[in-house]
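Data block below; observations after.
Removed from the display is one protein chain of the complex; every other protein chain stays in position.
Note that the chains take the letters A, B, C, D and E in the order they are written out, and that residue 1 is the start of every chain.
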Amino acid sequence: MSTLITKVRQRQISQLIEKGKRLDDRALTDYREIKIEEGLIERAEGSAKILLGKTEVLVGVKVGTGEPFTDTPNEGVLTVNAELVPLASPSFEPGPPDENSIELARIVDRGIRESKTIDNEKLCIEPGKKVFVVFVDVYVLNHDGNLIDASALAAVSALLNTKMPNFEIKDGEVKIKQGYTPLSLRSHPVTVTIGKIGDKLVVDLGLEEEQVMDARLSMAVKDDGNICAIQKGGSGYFTPQQIIEASKLAQEKAAEMRKKLKW
Amino acid sequence: MSTLITKVRQRQISQLIEKGKRLDDRALTDYREIKIEEGLIERAEGSAKILLGKTEVLVGVKVGTGEPFTDTPNEGVLTVNAELVPLASPSFEPGPPDENSIELARIVDRGIRESKTIDNEKLCIEPGKKVFVVFVDVYVLNHDGNLIDASALAAVSALLNTKMPNFEIKDGEVKIKQGYTPLSLRSHPVTVTIGKIGDKLVVDLGLEEEQVMDARLSMAVKDDGNICAIQKGGSGYFTPQQIIEASKLAQEKAAEMRKKLKW
Amino acid sequence: MSTLITKVRQRQISQLIEKGKRLDDRALTDYREIKIEEGLIERAEGSAKILLGKTEVLVGVKVGTGEPFTDTPNEGVLTVNAELVPLASPSFEPGPPDENSIELARIVDRGIRESKTIDNEKLCIEPGKKVFVVFVDVYVLNHDGNLIDASALAAVSALLNTKMPNFEIKDGEVKIKQGYTPLSLRSHPVTVTIGKIGDKLVVDLGLEEEQVMDARLSMAVKDDGNICAIQKGGSGYFTPQQIIEASKLAQEKAAEMRKKLKW
Amino acid sequence: MNDKQEKLIDKKGIRLDGRKADELRPLKLEVGVLPNADGSAYVEHGKNKILVGVFGPREMHPKHLSRPDRMVLRCRYHMAPFSVQERKSPAPSRREVELSKVIRESLEPALFLELYPRTGIDVFIEVLQADGGTRCASITAAALALADSGIPMRDLVVACAAGKIEDTVVLDLYDAEDKLGAADVPVAYMPNLNAITLLQMDGTLTPEEFEKAVSMATDGCKQIYPMQKEALKTKYMHIKEETQEETEE
Amino acid sequence: MNDKQEKLIDKKGIRLDGRKADELRPLKLEVGVLPNADGSAYVEHGKNKILVGVFGPREMHPKHLSRPDRMVLRCRYHMAPFSVQERKSPAPSRREVELSKVIRESLEPALFLELYPRTGIDVFIEVLQADGGTRCASITAAALALADSGIPMRDLVVACAAGKIEDTVVLDLYDAEDKLGAADVPVAYMPNLNAITLLQMDGTLTPEEFEKAVSMATDGCKQIYPMQKEALKTKYMHIKEETQEETEE
Partner (left out) sequence: MNDKQEKLIDKKGIRLDGRKADELRPLKLEVGVLPNADGSAYVEHGKNKILVGVFGPREMHPKHLSRPDRMVLRCRYHMAPFSVQERKSPAPSRREVELSKVIRESLEPALFLELYPRTGIDVFIEVLQADGGTRCASITAAALALADSGIPMRDLVVACAAGKIEDTVVLDLYDAEDKLGAADVPVAYMPNLNAITLLQMDGTLTPEEFEKAVSMATDGCKQIYPMQKEALKTKYMHIKEETQEETEE
């Protein structure tokens, strides 16, 4: 609650945006500085920490084994979970995931899933019986706006440095062997969230800007520029024209941001 | 809470009942009009919707497979669940089942179970390993009193049009085959709830009448007129004589109501 | 909350303790009277009830079968659970275990586990597949202080009269046979909790004394006098000297209390 | 039922545990057993061992559950994990939720709830060992615990089941009879008011058998009633007098 | 996709269920179907069967969720256990939590939340049978139920999906098309305001396909809109007049 800003401050931000300006002098279509640190968590099979301005998200990837879903017996399982860790913001409370963390996890999940980033069939150990389960845990460490883009980018970064355990099947039993093989990705989706404030489309909203935002549109863009997942959020709306405009902007920004990924 | 009626209204209802009259001109032993619609939910293996006056209950039956209980390895499993769906009444709240929905489910369950309506041994696929699980989900869509009788009748109606998947055992694996076989029922239990208001025994209480009710007695009656399950509810009591009187009335009304079932 | 005592009463207790005296005329290092009743719950594989003054704890031991943990395929499983049953105190509320009952269970668990009281390898039925699971359920029936020592002693008492089911392996299936074999214990740990009130170390605090206690130190002592588990609790502290002093006192009192156990 | 199985009742009308058809199991009732509770009781009914503690009338938590015109009775029937053959999870099962409700409704008719508006009274029932008929034994003990707490009551509530094993209507089924028998009819009863406050049935009875079962169960209750009063002894007498004064005002 | 599998759309542009690419499934809309709710609606959209009840504006429970400057809209999208192929647990899944959120956000732009400070309004959506596109059908029905409750609205919200099966952009996917198709784009729309209030996408579209899908979906919405108004009939007209007066003030 203590993160709420005053009406005066809200009006100030809106008026600036109307003139194409922002509090921190960025252009409406500029991202804040992005820093990605990979492999920070040695204990995890993959990890990456992103700093997007002051927004900080750590993603850890753990690989386990489990049963496949009955309708996809030859495929491994991808599980994305997001925690809005209470030390990241006075507005986050400890407890089971709320709608915000569930939505965040599902947006990150869809970006990876719909872009077919992971070859799920390669995660199969024994069809119908045993497969690898890839857990992507999004851990928000500081909330200063635009958690979606930061989380999605960190998730792909973490997958990019994920190493899969080697195994062999001996006497019908699966044995984990020494050594690792890098998880090979087939796609590098980047999610771009565009906020609407008044009539303007704005990228990478900060925490205060999010409070004057009418609505947002998050788009996962693949390497070829095609969009593979979208989520509209917020209590406002977009015109069809704004949707098309936003989708073009997203494609442009995604190409820029993809350069931050190393592969 | 907004369903509570005033003390004045309560007195009015009580006084009418005392004279053997009711707000809607029914006799004390009359049910409201009953309409049953079967097979409404094509996706379910069985379904039925009942209108009892304005009380509306939908029951869906799903058939799955699972493990038998260890103490009955040759028997399938019957599971009854009831949801007091929040759109059915301002007094119902979303959330896990409360004592009222649990009691409702267990009364419906006991009527079916104790009348041996389903031949559980016919639900066995592989003794000790795999059996059919019959899920009976009671979904209350509008609450205007007497949910117990409406739910129990709708549940039996839904079971009456339930179709069981065909299966074969091939190489030790169970395969679901095309086509269905109707689930054959061995009994058609009808549950009659009798409320006590002052010294009177009244059947099929409406929502307002339930608020002046001292206590209720719900009795599941089999085709042969024998009672196979009873539940007393409410904060009042019955004399032993009233219990016997109520049981006779229940047998009589059950025979009437059973005519609404089609088989 | 109604168990809270007044500041006046608190001061009275503190001042007495300062003089080496207590409300019930015990010495600072005296336990209240201990009565242990074994085998009270015939349905359980083991049980014991302890009265420590007015503090009353019942422990039941149930033996079931289950899978071993993957990292200890040859070992049975010990599970300790504690319930602060709401009839034991107006300050206990029904609901899932809170931090106090979890801490209590884990202290009792560690005393048994670290003293290697149970030979977990003897609980193995089929390595990696099926083992005995020993459930120790601590049930607090009346809270008058020092639940830790009472619970730990009752748990060991209950294990001492626990009988294990006999079994045989026939055609690869485990069959429980008639008859029982006593569970043999390798150790008889006794947990002694020492409270610090002002500068004094006091044993076996009553409910009121616990409210003036600065901190407590619970130590599980083995038959040979060595300590195998410790837990400091409470919002105060101990000096290193007090810790050593308390550990010596614990060893002394444990030897005394062990005489209450029958084996 | 299995053919090879021993008959639950023999030709002479003697049951497996040696009782006659209309014979109660041994009962032991104790009052005032829990120092911290406002009222308490312990019952051994056959091998059932049940402890009940009563707290209140007291302020309710959470407050919004209180009622401006009456006291709220809350009741929690709970089984210890070690009370049954296979260890029971301590989390309340659906069965326990239902029994908590019907037990509460069996006790409410005995209380003058309107005398203590805005307050709550809690009845905590712990089944330490179960052997068939726990709900009845719980009610018998809960009524004692309520009386022990000093709260005015219209009458004690006493409970006992009847049922049918083989072809015979019998009193007070124990676990094996409950599981293998044909029907079980638990009844709670206020003898002075001739009021049945709990009635359930699992299993089929003919109308004649049903009538006989209800009558046998209430007779069983009438046998237990003096034992309850005995357990309350002078304490109870004292409470009853107070009650009469208050209701006469 | 499996080679042996039947094509979802044939060379003549006819889909497996006989529809053309830009054809809606049959719709049935009913208003005022729940006696106890303040507003309600029932929709059959293809084989989807969805019931919506609205309660409020009313005092909020718990109180601390209320807002001093506006009404709080709460929305619960819930699937009946028997609504899908494999029985669904009644506990809310992560998918249901997410859909409840996006549906709420698709309805909020239609409401004058600031007119009813400190109150709450609840929209309860029950999917009785699901066949692809439940979120859209839910929104269409929820807007009707809100209108039926008499609350002023800027416009109705109407929803419909477009998507891609084989290589064709099509309107209003049903279950099999949703699962086997290449993309699904659910859209909620307020026709009078030309406002898109929900937009999601699963699956890949080229920019051209995406543009076409959005346009096809909003066209679908425009087809459903008159059916909604028809369902509201005179009742709706009445509400609209009130709304206009209020907004003109």
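Methods note: a contact is a pair of C-beta atoms (placed from the backbone, for glycine too) under 8 Å apart; a residue touches a chain by one contact, two chains touch by 3 or more.
The model shown is predicted, which means the values in this text are computed figures rather than measured ones.
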Which displayed chains does the hidden chain touch? A, C
Omitted-chain contact residue, chosen from C:44, C:58 or C:105: C:105
Touch as defined at the start, partner being the missing chain; which of A:83, A:149 or A:204 qualifies? A:83
For the chain that's not shown, point to the residue among A:41, A:131, A:219 or A:249 touching it. A:41
Residue among C:13, C:217 or C:257 that touches the chain left out of view: C:217
Option touching the unshown chain, where C:140, C:227 or C:257 are the choices: C:227
Contact set of chain C toward the excluded chain (per top definition): 97, 99, 102-103, 105-106, 110, 114-115, 215, 217, 222, 225-240, 243-244, 247-248, 251
Footprint of the hidden chain on chain A, which residues? 2-3, 40-44, 47, 54, 58, 60-62, 64, 81, 83, 85-90, 94, 96-97, 135, 137, 139, 141-144
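By definition in this document, only the chains that are shown with their structure count from here on.
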What shortest step count links chain A and chain C in the network of chain contacts? 4
Please find the path from chain B to chain D through touching chains that uses the fewest steps, and give that number. 1
When the centre of a chain is set as the mean of its C-alpha atoms, what distance in Å lies between chain D and chain E? 52
Chain A-chain E separation of Cα centroids, rounded to whole Å: 27
Show the residues in chain C shared as contacts by 2 or more other chains, in ascending order. none
Could you list which residues of chain E touch at least two other chains? none
For each chain, which other chains does it touch, given as pairs? A-E, B-D, B-E, C-D
